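Let's look at chain A:
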Amino acid sequence: QAINDNQLSDPRVRKAIALAIDMDTIAETLFEGAAIPATGLTSDPGNYPEGMEAHGYDPERARELLAEAGWDGSRVLDMVYYYPDQQTADFMAVVQAMLADVGVQMEYRLLEGDVGAQISGVPEDPVNGPAVVDWDLLYGARAALAPQEYFNRFAEGQMPTVPTVPEMLPLVAQVNASADPEVQRDGYRQMEGIINENVYILPLYYQQLYIFESDRIDRNGHPYGNEQYSYNNGIIDWTVEPNEDGEHVAYTNAAPQQFFELPWQNLGIWIHNKYVFDTILEGDPTLTPIGGELAESYELSEDGLTFSFTLKDGLTWHDGAPLTAEDVKWSLETAAQVPITQPLVMATLLRIEGGQAVADGEADEMSGIGIDGNTVTVRFAELDPNVLLSFSQFAPLPMAHFEGVDPLQIQQHEFWQFPIGSGPFKIEEARMNEFTTLVPFEDYHRGVAKIDQIIALPSADGDANLIRNAAANRADFGYTKNPVDVPALEEMEHMNVYPVNIPYTRMFWINQFPRD
Partner candidate 1 sequence: MQPSEPILRLRDVHVHFPIKGGVFKRTKDHVRAVDGVDLDVYKGEVLGLVGESGCGKTTLGKAILQLVRATGGSVTYHGDAGETELTTLDDAGLFPFRKRLQIVFQDPHSSLNPAYTIFGSLEDPLRHYGVRSRAERRKIVGDLLEAVNMRREAMDRYPHEFSGGQRQRIGIARALSIEPELIVCDEAVSALDVSIQAQVLQLLMDLKREKQLTYVFITHDLSVTEYLCDRIAVMYLGRIVELCDAEELFANTLHPYTEALLSAIPVADLDRKSERIVLEGDVPSPVNPPSGCPFHPRCRYAQDVCRTDVPALRPYRTAAGGEHLAACHLIDQPPAD
Partner candidate 2 sequence: MSDVPLNPGDAVRSPPRPRTRRDAQFDRIRDREAARQGTKLRGGRFLSKFLNNRLAVVGLVIFASIILLSLAAPLIAQHDPKSPNLRAMLDPPSAEHWFGTDRTGRDIFARVLYGGRVSILVGLGSALLSALIGVVIGVYSGYVGGWLDWVAMRISEIFMSFPQIILVLLLVAILGQSLLNLIVIFTLTGWGGIYRMARARMLSIREEEYVQALRSFGLGPARIAYKHMLPNALGPIMVNITLSTAAFILQEAGLSFLGLGVPMSVPTWGNILNAAQDLRLLENAWWVWLPVGATISLFVLSVNFIGDGLRDATDPSQQG
Partner candidate 3 sequence: MTDRTPGPDPELALSVRDLKTYIYANNRCNRALDGVSFDIHRGKTLCIVGESGCGKSVTAASILQLLPELSRIEEGEIVYHGAEGPVNIERLKRNGRRMRAIRGKEIAMIFQDPMTALNPVYSIGFQIKEMLLYHTRLGKRARHAKAIDLLRSMGIPLPEKRVREYPHLYSGGMRQRAMIAIAMSCDPRILIADEPTTALDVTIQAQIFELMDTLKREQGTAIMLITHDMGVVAELADDVAVMYMGQIVEAGPVGQVLRNPLHPYTRALLESIPVLGRGKNQQIRAIPGQTPDPYDRPTGCQFAERCRYRVDACAEMPPETQVSSSHRVRCWRHREFMADAAE
């Protein structure tokens, strides 16, 4: 039954929409197999309740449901999306046709201007609306570092499209308040079930991440993993076939266009974030923390409220200055004040004692961080389930270079024209929008990398230039999430493509609030 005068608040209508879309065929044809039709919001079947299934494709049933719900055939749904690429437009066209097939009219448009404000406005009255956002359907995505992120929107007053679902509230709190995987999994199962049942959100497909590599590269046995984040892929052991001049040069993409991005926002998206900055802990290809990177050793207390780690001896920055615990402390405190810090990491930082105060500008230092020589101790005011994950993604910056900087404007700092890091590669030359070259850092704590030089060109995934560069032997390794790139890369004889499962789900948000 509809809960307000917006027919989309009727679960039968939402279900009909789900049934009208033949995701299997779309994934197979339009996405050329480079997408996995979704069942739940998260891609891990372990998070689903017993017997939960995807809605599947059943236009007959969809029509019946619509008829039952008394769907107004003259209504034209307003679908918005924010990916400007051709494939999304194609996808929209296909969805439009499929919806039309069951009698639901839909027009789609690309969002312009302040996209964030247009998609995330939450009604003042989280139950009755009216809606703040100005659309019926949103084609969007959720890329998460940890599964909680998928569900946090269902907390009270967070959801722009769904009137508060009371039964979800305790579940959201449950998965955030515990570090116990079993407790969390139980919450996920229940929430997935509720969402699937009511189609509050319609998961469409899971995006995979594709690592491409040319024949010239040899990983020497190191794994392929979630390149969007930081994990140990053993870059220092990689080798590349020498070129005509006998030099071991590897090409990659994603060089900066104007400035290097702060590694706190997108933790691994840019080549430099991965190889120039080392994180405190390291993760495996699935991002599970497996040990220290900068840290020699670490320890999380039983209650999960104290985390301490000791930095390796003799760590230096690329400029030769020592990397100290002070640097780490300063970095943690500053990151809490930078609005664009990755949300999960930010959540961790805010739960440190005094973290909120620093973030709010009421204090300069976090009382919860203590230093003893090379050892840093972090005390949490409340339990955070993702401490290790956050620290496996967090890279400290050299404090000495940021004297007196306003954290809000840290990205605008000159440092980002030629960053100094702590990772296996250091920046040799940075010509914005043209190329960036990296060379091994000779004092790297794990040894010196074998590739002599990495040349990064400024093409990003989904950019036709990536394919052109690859075709011209100017892309030896890198990754893309764009399904269009995949078949093109696969077709090239000298390129290999390795799909990796990542937590990234594309979905429809269905606006159930009444609109006026």
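As a convention for this text, contacts are C-beta pairs under 8 Å (C-beta built on N, C-alpha and C of every residue); 3 or more make two chains touch, one makes a residue touch a chain; residues count from 1.
Selection rule: all candidates are chains of the complex that A comes from, given by their letters.
This structure is a prediction, so every number in the text was calculated from the model and none was measured.
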Ask   = chain A in this complex: which of 1, 2 or 3 touches it?
value = 2
Ask   = candidate 2 touches which residues of chain A in the complex?
value = 22, 25-26, 29-30, 84, 86-87, 89-90, 92-94, 96-97, 107-110, 112-113, 464, 467-468, 471, 484, 487-488, 491
